[in-house]
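A single protein chain has been omitted; all remaining protein chains appear in their positions.
Chain nomenclature is as follows: A and B, assigned in order of appearance, with residue numbering initiated at 1 for each chain independently.
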Amino acid sequence: MVRFKNRYVLCEVVSEDPRCRQCIEDRAVGLAVRDAIGRIHGDYGLACCSISFTVKYLNAYTGTVLLRCRKDSYRLLCSALPFVRQLESRGQRYPCCLRTLHVGGTIRTCQKFLIQYNRRQLLVLLQNCTNEEERQCIQKSLLSCSLTEEQSRSGDEEDDDGTETD
Amino acid sequence: MSVPSLQRLRQVPRHLLVCEKGHARDARSRHAAHVRDHAYNCRVSFLIPECGMLPEVLKSTIADVGDYYLVRNLSVHELVAHEFIDAFVKKGSCYALTYNTKIDQDNTAALLPTGKLILSVDKDTYEELGLQGRPSQYSGKKAMRYIVTIDLTDSTFHPDSKKRNRVLWALKEKKPLEFDFLLAWYNTGAEGSTLMSYFSKKQIQALKPKITFSTLRDLQCPVLQSNELQGKPEESCSTEELFEWLGAVWNQVSLDNKSSSFLSTYCCPQPNMMVEKAFLCTITGFIIPEKIIQLLEQLCCYFGEPKLAYWLTLTVHGFADSPVSWRESEHGFHKGGENLYNFVIFRNLDYWLQLAVGTYDDCPP
């Protein structure tokens, strides 16, 4: 028996509207992506992607989404992601787009990438700081994530998430 | 089971186009051999630009393409019969091919002028027949189709040999195979055709090839240069472009589309020139290579007198369901079973020859 190989696509929801964040939930993102695949690749593409397609991980604060699909059809999925135009949930709809950050073969590699990515984002935030209070807050979290890296990965990720929403 | 990947979705069935150029009067030229090796032809057509009326010589050549015969429900063992071999196979070129059989589902038989009888049969028939053969080249790991080749002119195939008796017994008693056969016989001697009288007890029909003429007005023709097989930008067209254009002409495709057209973006290859009229002739039937060589020769002679045309073409389509294409190379159907060739003869008697085969076919010689 051969293992089914999957691909994990890590992407980020980008939206102008801050209210969009409340829309970021499994069902809404899944539906929006499926809709885009159906539009771009038709019934065939949708059926190909639907095998083992799920939203594996989702972070409403940072807008990070991890999608899973079969290795055979990840190209279909990736090519349809730029065509996601809006998220809809509870009768509300907000325009947004998905930015693909990383495509990996395991959740682990995606997680590693995400940690790296968030750390880099902190530095960017630090540069863009406007007042001293913000600057100190970010410096603190930067230090904390460098220190806690050895101990636990999950805690460290939470730290990242927390700070970025500031 | 895996999902057919995107790569599979883009795959194209295998096909080959072989282009050759040479000189028709060159002693080493093999163009006639290519024609001779392609035994079963169902359609011969030629196109002459700038020609309104066919010269008398060509007309008589076309009329002389000759009859062929359709014999209904002929048992294959009759082709192996001693009398038949002596009367026809050994005394000329005898061509036979099963009619209305599909090579991808039915049993098929063919008799080559070299005296080889080729049976392409499915697995069950092969096992019932009990004759020695080999699995088909194109039936994959688990062979479902077998090819049996019997050399009728072989010296060991004399009337009382064990081999012949076994073949006869297999075809007569073990598994009697019956087909409708297309037959044609060509001999250089003076003896008249006796196929009719030989099979007079059978349902035999003499058939004449269907000949149609037509003239096209204001046809856009590509400009060709005989020594530039690949064409030169702005100067002449390549063989592939010509091949597609020729297909468009024979299928009555309009050649003057705009690139922005909604329906079709096909247009005549560049550079091209307008030809006032072009003569088209099609012969359909069971046409033997000897007659095609004669026709080819006459077409070469067409340029003996000064003519307006720079070149002319002769296209020959093979039977999609014949078990062989060129020589004895195995032929299958797959998606289209195409095996055809096309001559372009230039004013200076240079020629281009294009041989095209589909998926289940060997590279033409």
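Structure notes:
Simple rule for what comes next: contacts are C-beta pairs under 8 Å (C-beta built on N, C-alpha and C of every residue); 3 or more make two chains touch, one makes a residue touch a chain.
As a working rule, contacts and distances are computed from a predicted model.
Considering only "V-type proton ATPase subunit F", "Ubiquitin/SUMO-activating enzyme E1 protein", "Ribonuclease P protein subunit p14" or "GPI transamidase component PIG-T", the record for the omitted chain gives "Ribonuclease P protein subunit p14", by its UniProt protein name. For the chain excluded from display, the touched partners among the shown chains of the whole complex are A, B. From the options B:L246, B:L295, B:L314 or B:V344, the residue with contact to the chain not on display is B:L246. Within the whole complex, the absent chain has one touching residue among B:L16, B:M144 or B:M273, and that is B:L16. What chain A contributes to its contact with the hidden chain is residues 37-45, 79. The set of chain B residues touching the chain not shown comprises 8-23, 26, 28-29, 42-43, 45, 70, 99, 102, 182, 205, 207, 225-227, 229-230, 239-240, 243-244, 246-248, 250-254, 262-266, 284-286, 310, 315, 317-321, 335-336, 338, 340, 342, 346-350, 356, 358, 363.
Definition applied: only the chains that are shown with their structure count from here on.
Computed centre separation for the pair chain A/chain B is 61 angstrom, with centres defined by C-alpha atoms.
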